[in-house]
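As you look at this complex, bear in mind that one protein chain is not there, while each of the others sits in place.
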Amino acid sequence: MTDPTDAEAACFEAGIKFGTLYHQFAGTPLSLESAASLETAMEDAIENQPYCRAVAVEIQREKLEAALAEATADYTELTGRFLEVEIVVDDDDYEVVARMEMDGGYPLMQLESVRER
Amino acid sequence: MTDPTDAEAACFEAGIKFGTLYHQFAGTPLSLESAASLETAMEDAIENQPYCRAVAVEIQREKLEAALAEATADYTELTGRFLEVEIVVDDDDYEVVARMEMDGGYPLMQLESVRER
Amino acid sequence: MTDPTDAEAACFEAGIKFGTLYHQFAGTPLSLESAASLETAMEDAIENQPYCRAVAVEIQREKLEAALAEATADYTELTGRFLEVEIVVDDDDYEVVARMEMDGGYPLMQLESVRER
Partner (left out) sequence: MTDPTDAEAACFEAGIKFGTLYHQFAGTPLSLESAASLETAMEDAIENQPYCRAVAVEIQREKLEAALAEATADYTELTGRFLEVEIVVDDDDYEVVARMEMDGGYPLMQLESVRER
């Protein structure tokens, strides 16, 4: 057993941000009109968390349009199939970049890079 | 037993909006910097729901400042103690106005008026 | 304009419970193994709310099985397409029964009856 390294702690922090972002906002009523304000609020909310330097949320408008075209209502709810997210976590020594995007119908969250500063 | 009246159905709809708003967004990381975008996103999201004509969300900045001054972190999470909300539901025949505000430490949601149009 | 009646207030309460139940728990990681404990927790949680006499949540196992058979992961997340819910609200004078079930791909919440006691 070893104590966690600083890099591992930074990766743990990046994971927290992704779990937070997804499970806080999944289920939010969503339309083409409300997508932009939801993106901004998600970014601003998660950027409050410790060591979180930047959050970029994109609600894929063409996928949302396609889902609404099939639906009986003129709104739907936020799920991973509409989301692409990049989060940069930055403690004193390490910068971690992680992403979420759809992979085989499942919203996959993955580390992209871990960089010593 | 009687079938629900149109006015009762409109009140039921108003309740759905309040339960949605509160339980979708409670727990969101919140600071003075992110309060405005969260207010907007909450309003836009709930206005997507059926028969919902208007939603006004106010995150009480002075209460948020006071909570942050006591805390060890520079952000907190959204709970009812920071919120005042007014929702107007409007189906063809009835307009319902309902409000949420703190009452004795508890975020009380209440019907304010039911008006035939 | 008129003050809300007691029956209207009871219908508003029933709506709050539905909005709460759906938006608190939508997005929860869900499998055949975890469905029963989630049903119980949803019922017990919502029954805490004022005037809520009974909550019955059924996660439709055959729909869940079908969704998992199509997916690449062995779990999914709770959405309305898996849910049937009945809630009974009961203040001193009125009993309100409301239900949620899928209707044309949309989780429809509806008043079923309002009864003076």
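As written, the chains take the letters A, B and C, and residue 1 is the first residue of each chain.
As a working rule, contacts are C-beta pairs under 8 Å (C-beta built on N, C-alpha and C of every residue); 3 or more make two chains touch, one makes a residue touch a chain.
Just so it is clear, the model here is predicted, and its values are computed rather than measured.
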{"item": "Contacting the left-out chain in the complete assembly, out of C:E47, C:E86 or C:E112", "value": "C:E47"}
{"item": "Sites on subunit C contacted by the missing partner chain, in the whole complex", "value": "20, 24-25, 27-31, 33-34, 37-38, 40-42, 44-50, 73-75"}
{"item": "Interface residues of subunit A (partner: the chain not displayed)", "value": "1-5, 7-9, 11-24, 98, 109-115"}
{"item": "Touching residues on subunit B - with respect to the absent chain", "value": "22-23, 26-27, 70-73, 77, 79, 104-106"}
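Just so we're on the same page, only the chains that are shown with their structure count from here on.
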{"item": "Where subunit B and subunit C are represented by their mean Cα positions, the distance between them in whole Å", "value": "19"}
{"item": "Between subunit C and subunit A, distance of the C-alpha-averaged centres to the nearest whole Å", "value": "28"}
{"item": "Junction residues of subunit B - those touching two or more other chains", "value": "20, 24"}
